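Omission of a single protein chain aside, the complex is shown with its protein chains in their original locations.
Labels for the chains are A, B and C, by order of writing; each one numbers its residues from 1.
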Amino acid sequence: MKAVYFAWVRERIGATDEEIFPPETVRTVADLIGWLSAKGENYAYAFENAKTIRAAIDRTHVKHDAAIAGAREIAFFPPMTGG
Amino acid sequence: MKAVYFAWVRERIGATDEEIFPPETVRTVADLIGWLSAKGENYAYAFENAKTIRAAIDRTHVKHDAAIAGAREIAFFPPMTGG
Amino acid sequence: MGVDRRAHGFPSDARGGKPGTCNVRVQSEPFDVAVESAHLTAGRTDIGAIVTFTGLCRDEGGTLATLELEHYPGMAEEEISRVAQEALDRWPLMGLTAIHRYGKIAPGEPIVLVVTISAHRAAAFAAAEFLMDFLKTRAPFWKKERRVDGSSGDWVAARDDDDAAAERWSEG
Partner (left out) sequence: MGVDRRAHGFPSDARGGKPGTCNVRVQSEPFDVAVESAHLTAGRTDIGAIVTFTGLCRDEGGTLATLELEHYPGMAEEEISRVAQEALDRWPLMGLTAIHRYGKIAPGEPIVLVVTISAHRAAAFAAAEFLMDFLKTRAPFWKKERRVDGSSGDWVAARDDDDAAAERWSEG
């Protein structure tokens, strides 16, 4: 699946998007945040306050307990500040 | 003092304005409505539902218990429907 | 009831910011929302929110030919100015414009305009709604309908829900 990052999540990770291949034990958004955080210091920094991170699966907002099975694109970003 | 009339109050009375000379016993707006109503059928018709009539003294909304002493211009009209 | 009363501009204190502008007009001619907005915001880069409300004459399912708006010259401007000053006292506005037309108005034409500007949207929205609620219930204007069938129609009756809308601002 494709992971995409925005705003300071993108800046901290240092990438706009990437293909990721989490193991089957990674079932929810929260699991995925934990798995990504272990990939390196940049990821750990981006996700250090996991509760503030928002996620979207295939362009729809989801909560951290949402299942990631079948997702093509998972996005991580800070709370929105548009408008 | 000058009395001015608007909308269907004006139409029923058949005048836009007139000089009036109420006696001293006419002290409030309510008194004046009563006094005017006795002037003729057109006035009686205009003020038949006195409670729905709004009044302004010198261009400021007033209630029916307001004193009319010192007023230069007293206006009578239906509830407003602007906006 | 002919003569136009022209721009009653007066300064207002935008609670610590630059003084704002308050424009109140009563006129028979149409107005241009874009011109009024541009006038109110000209030269400023501290505004975060502009709310405009335009009230239009509805055709009432095709039965309405024209609306005739009678007003109380002098009092109309004064009453709108009083309502405008209340809005400026209640919310941190950088300025506002309120324009009300009188005379013959055809379906689709504008009747009333309110523009509010503020640093934040909550104040701009609240003040615009407040202004409209009080223009409806306090500004001395009366609408008479002329029907397309030639009949003179009726004076528009005041709506209880307009009174209720105005009433809600007196809480708290």
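In this text, a residue touches a chain if its C-beta (ideal position, glycine included) is under 8 Å from a C-beta of that chain, and two chains touch if they have at least 3 such contacts.
Since the structure is predicted, the reported quantities are computational estimates derived from the model, not experimental observations.
Student: Let's see if you follow the contact definition: name the visible chains touching the chain that is missing.
Tutor: A, C
Student: Consider the whole complex, including the chain that is not shown, and state which of C:C22, C:V51 or C:A76 touches that chain.
Tutor: If we include the chain that is not displayed, C:V51 is the one touching it.
Student: What residue numbers in chain C mark contact with the hidden partner chain?
Tutor: Considering the whole complex, chain C reaches the absent chain at 33-34, 37, 44-59, 61, 107-108, 119, 121-122, 124-125, 128-129, 132, 165.
Student: For chain A, enumerate the residues touching the unshown chain of the complex.
Tutor: These residues touch the chain not displayed: 4, 6-8, 10, 56, 59-61, 75, 77-83.
As a working rule, only the chains that are shown with their structure count from here on.
Student: Hey, how far is the Cα centre of chain B from the one of chain C, in Å?
Tutor: 26
Student: Could you please state the distance in Å, as a whole number, between where the Cα atoms of chain A are centred and where those of chain C are centred?
Tutor: That pair's centroid distance is 48 Å.
Student: Touching at least two other chains at once: which residues of chain C meet that condition?
Tutor: none
Student: For chain A, jot down the residues that touch at least 2 other chains.
Tutor: Residues of chain A never touch two or more of the other chains.
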